[in-house]
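Apart from one protein chain that is not included, each protein chain of the complex appears where it belongs.
Going in written order, the chains are labelled A, B and C, and every chain counts its residues from 1.
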Amino acid sequence: MNKFDKEQILHTSGVNVLKCMRCGKCSATCPSYDEMEYHPHQFVYMVEKGDIEKLMASKSIYKCLSCYACVERCPRGVEPAKVVEAVRLQVIRRQGANHLTPDDIPALLDEDLPQQAIVTAMRKYSK
Amino acid sequence: MQRIGVFVCWCGSNIAATVDVSAVSEALSHEPGVVFSTNYQYMCSEAGQNLIKDAVREHKLTGVVICSCSPRMHEMTFRKAVASTGLNPYMVEIANIREQCSWIHKDKAAATEKAIILGRAAIAKVHLNAPLTAGQSPVTKRALVIGGGIAGIQTALDIADAGFEVDIVEKQPTIGGKMTQIDKTFPTLDCAACILTPKMVDCAQNEKINIFAYSEVEEVKGFVGNFHVKINKKARYVDTTKCTGCGECTEKCPMKKIPNEFNLGLDNRRAIYIPFAQAVPKVATIDPDHCNMLKNGKCGLCAKVCSAGAIDYKQKDETIEREYGAIVVATGYNPIKLDQYDEFAYSQSPDVVSSLEFERLTNAAGPTGGTLLRPSDGKHPHTLVFVQCVGSRCSQEGKGKSYCSKICCMYTAKHAMLTREKYPDTEVYVFYIDVRSPGKNYDEFYRRAVEDYGVHYVKGMVGKVTPRSDGKLMVQASDLLAGEQMHIEADMVVLAAAIEPDKSARPLATMLTASMDTNDFFTEAHAKLRPVESPTAGIFLSGACQGPKDIPDTVAQAGAAASKVIGLLCKDQLTCNPCVAHADQLMCNGCSSCEKVCPYGAITYEDKEFRMPDRTTAIRRVASVNEAVCQGCGACTVACPSGAMDLKGFSNSQIMAEVDAICKM
Amino acid sequence: MQDVKTFRPKIVAFCCNWCSYAGADLAGTNRLNYPADVKIIRVPCSCRVNPMFILRAFQRGADGVILCGCHPGDCHYSTGNYYARRRMTLLFSMLDYLGIEKERTRVEWVSAAEGAKFAATMNEFVETVRQLGPNKRLEDLRCKK
Partner (left out) sequence: MQEVMLEKAKELLQSGAVDRVLGWKAGEFAYDITPCVFASAQELEAGFVYNDFCGNNLSKYLIKESRKGGKVLAFLKPCDTYSFNQLIKEHRIVRENVLVVGVPCQGMTDGETLKAKGVKGILGIKTEGEDFVINTLYGDRTMAKKDALPERCLSCKSKKHVVYDELLGQEGDKLDSGRFDLVNKLEAMDPEERFAFWRGELSRCIRCNACRNVCPACSCEKCVFDNDASGVAQKAAADSFEENMFHIIRAFHVAGRCTDCGECSRVCPQNIPLHLLNRKFIKDINTLYGDYQAGEDTVSRAPLTNFTEGDAEPSIVTKGGKKA
């Protein structure tokens, strides 16, 4: 069990996985169900167990359409899609080497770069 | 100045081992007002009590302080002893030198010092005690039951059986409630009508029971033993004394297309109707919203065909005023509206029905005569999907209910079982989150559905129901144990809707000043020890108005509520707690702060004329406390900025005298 | 300045009749110790306690005042302790605002079954007040010898 990853995911998603009462309505409603190795309810359960590595290694995280049907239908307000998103983000963060650090940004700026892109970049990489 | 006697108890060695009792009685004998002070081995013994009684008489004591065990133990004992001498029992104060002194401390000097201080505090309080007399209020020996479902019926029958008059107020044209709409009952599968209708008839025939059907409670005043209630008896436009219930009018009425509430709109009724064949009272009612005669004065067919001449288009609502000693709330429940759950296509397909609608569809007296047919095309369904927990255990704001509705697991098992029994060619699926079957023979019942009847119980929820153009319902669901998503082509989907308290409960609670929880269920006086009483004296709770309940629980609670009512009505006089709040009207501002914090509605306001210092008179709004209702918590005394409100037996000055005595060392 | 070791604070404890007073009795029945500095005043409900009583105690020389009642939701009178909770929160906040040591006041919810909690609470509260020393900021010199 990876405690750090679990806490990180709970933190970034803001989801309280303990609210889940295992009804499976999220997976019952999921349009990508057949595409996924792990299904929305499994994401919630596996994060609760701290079984993060398997989720991070699975293609399932890219199969989620972020349609939020699971969030809309969950009777307990657990928001599984946010958990999936948080796992996705965790994977991106692990790839640190491929990414810029905030310090790299000034050197890359040029005059034609839209302001909004600069702000977005700062937000994204200074997380 | 009071003449106070101090009695220090040794309690064998319980007190005497750690407290120097003679030092205590010696020290306290020097306190102002103390004319007698002694100590004795067991004050609560007969000899000890006689010692107190003799001293009261001999020394003409006006106040008694007993340094002994906790007042929770022997306060009543000593009060009774003192009362037997003619001294007011509320002139007794206890200093708790056992549980809160000798048993706590090991050091004798410290414990003795503390015992003396506690004794002084009690003496200081007694100085300000005043004789209190417990008020008496008479009891009107009649009960009101609000709601005529199985809860109300059972309560009324039990109360009437004990010989007291009972009125039932029911807002529908007939008593019977939800149970009349149910087909069979779990876990024994006897037919609901067969066990309910005899009770309805009993009610009608019992001379102690008076049924006000098609009526609603409009106003409640008064307090325990003395409620004054206004009941609005709605106009039926039919003289109930003449109507024979023959039903001729309901055959002839030309307004045929009115959704029939009794069958939940699955078929139609006329503008003049009798809800069902076994209705009590069995009289016709005209629906004023749809009757042509009442709306525009054209028709009058029913009056023409009525051989009894019972039709009266000029009838008006009638207000009945009655006195009651006790009120039982039995307002029951309703299934929630399902329009928030569009994922189940409830509003898109007539073949997606609620469980109560399913009851009607399988009931011999229902729209299909008891044959299970799809509402859309009247065909026999082959695949049925039952979904549990629709709206129950749902914490989404404004959508469902956070609680478990308790009855759905069992009735769903019943529906599934009965469907398989009657139509063995069907496939029946039940989607559950948990199956909750704690109850006598309940789990066995559910297991029978699985094991004997082959109902497919699937752990998981249905996510989506999509009506297809060929009339099939595509059900997409989770099978969590197998870890797969299921797709079922169903003919019918049955939703086990959460249940909620009837909408009439909230305004009624306000009228009764009875408290409710956030879900609008009535709260009981104590969750475990007083489950059928409301915290408001004289108000009792029966059935699902207090929380989701099945029929056996409802009937049990109805009987319990009745026994509490009988216990109250048996008394000729109610003795009130004399330690109640009292408003000094000269100082009262009439600001209503106290009224707002009173949990019992014991405070009312009146306009009173007062002489002002400048010899003029002025009319002021002032508070008065109903001593029969006040329970003496004292919330009002602190809410009152002017100090006009005080609590007898625990007055501001008494408590401050105790504070002073404790702090003075 | 009195020595912390010999200083014996005066503590007034207001206890509601139905829960906390019974809890205090239970502490006694179980022979659980707490300092004799604590003196209990029985009130019907925590909502009976007027802020004036608390100020009065300090005026007359109390070094700490504690109010005990049923746990929220368990009030014998259903809602009393909810009002007491708001009143005391605001009063204590005001005392703190006036620079009076906030540790001298406290509210604890003690049920009839929590004898051990009652004793532990009193031990801890007495110790806290003892560390603070005598009440100087809210005293009435006329009431002291």
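Basically, contacts are C-beta pairs under 8 Å (C-beta built on N, C-alpha and C of every residue); 3 or more make two chains touch, one makes a residue touch a chain.
As the structure is a computational prediction, the values presented were derived from the model and not from experiment.
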- Query: Touched by the hidden chain, which of the shown chains?
  - Reply: B, C
- Out of C:N33, C:S93 or C:Q131, which is the one that touches the chain we can't see? C:S93
- Interface residues of subunit C (partner: the chain not displayed): 51-52, 55-56, 58-59, 72-73, 79, 82-83, 85-103, 105-107, 137-142
- Given the full complex, what residues of subunit B touch the hidden partner chain? 518, 586-593, 596-597, 605, 618-621, 639, 641-644, 652-653, 656
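Criterion: only the chains that are shown with their structure count from here on.
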- Among line, ring, star, complete and other, which one matches the pattern of chain touches? line
- Taking CA centroids for every chain, report which one is farthest away from subunit B. A
- Note on the structure: Of B-C and A-B, the pair with more C-beta contacts is B-C
- Task: Could you grab the centroid distance between subunit A and subunit B? Build each centroid from C-alpha atoms only and quote it in angstrom.
- Result: 48
- Item | Geometric centre distance via CA averages, subunit C-subunit B, whole Å | 35
- Where on subunit A does subunit B make contact in their complex? 19, 21-30, 33-34, 39, 41-42, 69, 73-77
- Hey, which residues of subunit C end up touching subunit B in the complex? 10, 12, 17, 21-22, 24-29, 31-34, 36, 39-45, 47-53, 56-57, 60-62, 76-80, 83, 87, 119, 143
- Query: Contact residues on subunit B for subunit C in the complex?
  - Reply: 70-72, 96, 98-101, 103-107, 110-111, 113-114, 117-118, 121, 515, 523, 535, 579, 597, 599, 631-635, 637-639, 647, 650, 652, 655-656, 658-660, 662-665
